[in-house]
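Here the complex is missing one protein chain, while the rest keep their positions.
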Amino acid sequence: MKQDLDHYYKKGENAYILLEELFPIARSISGNGVRETLGRLKKNIPIDIHEVRTGYQAYDWTVPEEWNIKDAYVLNSDGEKIIDFKVNNLHVLYYSTPFNKIITLDELKAHTYSLPEQPELIPFVASYYKRQWGICMSQNQLDSLKEGNYKVVIDSTLHSGSLTYGEILIKGDSEEEIFFSTYTCHPSTANDNLSGVVVTNDIVEYLLKKESLRYSYRIIFIPETIGALVYMSKNLETLRNNVIAGYTVTCVGDSGNFSYLESKDGDKYVDKVSRHILKCVDADYKEYSFLKRGSDERQYSSHGADLPIGSIMRSKYHEYSEYHTSADNLNYVNEVGLGGSINVYQLCIEVYENNKVYESNIIGEAQLSSRNLYPDTFQQKQSLDVNKIVDFMAYANGINDLVDIANKIESPVWDLYPIIQTLLKFDLIKEKV
Amino acid sequence: MKQDLDHYYKKGENAYILLEELFPIARSISGNGVRETLGRLKKNIPIDIHEVRTGYQAYDWTVPEEWNIKDAYVLNSDGEKIIDFKVNNLHVLYYSTPFNKIITLDELKAHTYSLPEQPELIPFVASYYKRQWGICMSQNQLDSLKEGNYKVVIDSTLHSGSLTYGEILIKGDSEEEIFFSTYTCHPSTANDNLSGVVVTNDIVEYLLKKESLRYSYRIIFIPETIGALVYMSKNLETLRNNVIAGYTVTCVGDSGNFSYLESKDGDKYVDKVSRHILKCVDADYKEYSFLKRGSDERQYSSHGADLPIGSIMRSKYHEYSEYHTSADNLNYVNEVGLGGSINVYQLCIEVYENNKVYESNIIGEAQLSSRNLYPDTFQQKQSLDVNKIVDFMAYANGINDLVDIANKIESPVWDLYPIIQTLLKFDLIKEKV
Partner (left out) sequence: MKQDLDHYYKKGENAYILLEELFPIARSISGNGVRETLGRLKKNIPIDIHEVRTGYQAYDWTVPEEWNIKDAYVLNSDGEKIIDFKVNNLHVLYYSTPFNKIITLDELKAHTYSLPEQPELIPFVASYYKRQWGICMSQNQLDSLKEGNYKVVIDSTLHSGSLTYGEILIKGDSEEEIFFSTYTCHPSTANDNLSGVVVTNDIVEYLLKKESLRYSYRIIFIPETIGALVYMSKNLETLRNNVIAGYTVTCVGDSGNFSYLESKDGDKYVDKVSRHILKCVDADYKEYSFLKRGSDERQYSSHGADLPIGSIMRSKYHEYSEYHTSADNLNYVNEVGLGGSINVYQLCIEVYENNKVYESNIIGEAQLSSRNLYPDTFQQKQSLDVNKIVDFMAYANGINDLVDIANKIESPVWDLYPIIQTLLKFDLIKEKV
């Protein structure tokens, strides 16, 4: 992958600063961590914040009790704090019931999650729908624990409350929408998915700066799974009527190769656009079948919803060893990774905004030299631009759209934008309505 | 190929015993060898036996005179029996005219068939439609013959009689039929095609044991080519109306890799089902184009008949060196080979019986943990079954059938049978009528 690293670094600087700021917050699928996160985003972008009450039924699922946590720690028999939530908030099982008791080592082990194959890392584990208490620590620490009693304190609360999500609708000329969904339910893990949150924030800022938009853009910040279901249950008719392409924005912060998770059918408009941009930006980008999905496209693409959702990522969840561990931290992501992802999503937006159907106005090729578009001697090599002009006109048949033509003539779509302006100026093509 | 050898051995034991019993009979396209063979099968399965008179016209072909043989031998000038039909019935040219005469070595050679490139083997040769006499022997034996006179006796008869075939129709709930055809016209050659005869016998026994059947099953035991044409000429309307998938059962007795001869169009239901089963059972199975056909699919798939017929084989005719020689004997086939073939045909039958279209009843994914179908912690790895449940539901759209889904989600179809039962029980899917 040849990346324009300086360009990407600059595109990703603000996103990285925001990510650092949001990193320490202990988010979960409900509770004040999400509220604090969305509150911070609201300083940048005009998010509408919604609360949905515990017990709300979203298809086959129910909004659970709200969970909040103040502190969690483990003391050994010497009173030393060997586990401290305030040092790393992954030390608690997310949605753990409250607990405060002196227990034996064996009891502690029975409630501890660790990663035997990555013995230095703390796992990120949650138990949203089965009530239990739990502690997470590295396998090395677990192995070092001595026999004896341990005091475990989990100062959490579970109570009837609400689930929080954010939503922005940016109106364009058309009712048709491009949809972006990112999830806000993970605590201090950086690529999955604070990267998604901050890149989506940047996409919104990019859209808000535009003077006009062809399409409307719907952007949501939700807890994964239950949030997607809640949002669908309240908006499905609109989504089905309006969304022509959408993305789950996740794992966009490291500087690995790009990857693409296709839509359920694999041949939707979102697939055509995303594949075109990705192959032009990163010839070695990796394709994943929909069978490898793992985020909210699971809900959006379910039978009966069938929204056309893809996902452009860097290193995909489940595919990098730091995933769902304490190693998915501020060192794992960087400005270049975030900025490259922002760049790709912006290039996709430009395609949605500019992709139209054109038709050549003349039979035969255009006389380019009379318009100073052609080199004046008939040498062996033609300039590249002339070939693209001629090839564009050959395929501008009133049926192919711009991406179809770009794919046929093996050109990045962005090289065709100035050509179209020139050909329109000379009245050699017309836009097909 | 990873085969469940013990399982296959047991499935093939009875078939091998029957094959041993039928092996010595001198079958041909007509005559008492076929009658004796069908008579033996009738002890196991309720075959209807039909006789079709010499001279019967089947499309472009005519049922020939009936041929029978009592004995055949060659004596050298010392009166020693150097060729003896009773030792190996391949020594005679099948459909040889009767002959009884003392001739020179040169005359004998002019009527002898041998295999110069496989000098130890006796070829199997027949001349059904050109009247001639002939002897078959190994090239080594032929080369060892001394100058002198030889007495050749072929005690055969050719007379107006009939051609014999067997037929079974097992009625299911539907008039639609699955069709199996095997040929009974080869003498003591084991893989081609006593293996087909005994495996088909086993298929019938398997079907008869079932309490109910979705489809009807039509199974015929016929002489190759002329028998297929005769059968078609009497049943074509029914076959064309009812048969949704069919097989020529041949060369199913050795333990080589499986192979599949596709239907004429290559994209019929029989192809979809057979390919799915074969790739799940034997990832290295070999595909043959319809151009490599050589048995009764030649007739069934001819223009105007166009029945959708494939063939699941082990080592295909023409593709193993023992084919049509004395080496295609009881050593070439075995229980594992036969049993594996029986297993594959049974798996195909299960697909025909179970392949239906389902539709998910809910929008979004199902809440599996509430039904104890999901592991209770959110670790990096999900169990395989959960993925298959979720993937199955994503593609259960009321259009894809079970095999389509199994192919899409890269699962053997049989793994989905219990999933479907569970999902139906929880009312998460419905069968599409």
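A and B are the chain letters, set down in written order, and residue numbers restart from 1 in every chain.
Basically, a contact is a pair of C-beta atoms (placed from the backbone, for glycine too) under 8 Å apart; a residue touches a chain by one contact, two chains touch by 3 or more.
Keep in mind that what you see is a predicted model, and the values were worked out from it rather than measured.
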{"item": "Contact partner of the left-out chain, one of B:125, B:222 or B:281", "value": "B:125"}
{"item": "Candidates A:79, A:116 or A:364 - the one touching the absent chain", "value": "A:364"}
{"item": "Where the missing chain touches chain B, by residue", "value": "58-62, 94, 113, 123, 125-130, 132, 225, 228-229, 232, 236, 264, 290-291, 298-299, 301-305, 318, 323-324"}
{"item": "Residues of chain A in contact with the chain not shown", "value": "359-360, 362-367, 369-370, 376-380, 390-391, 393-398, 408-410"}
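The working rule: only the chains that are shown with their structure count from here on.
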{"item": "For chain A paired with chain B, centre-to-centre distance based on mean C-alpha positions, whole Å", "value": "54"}
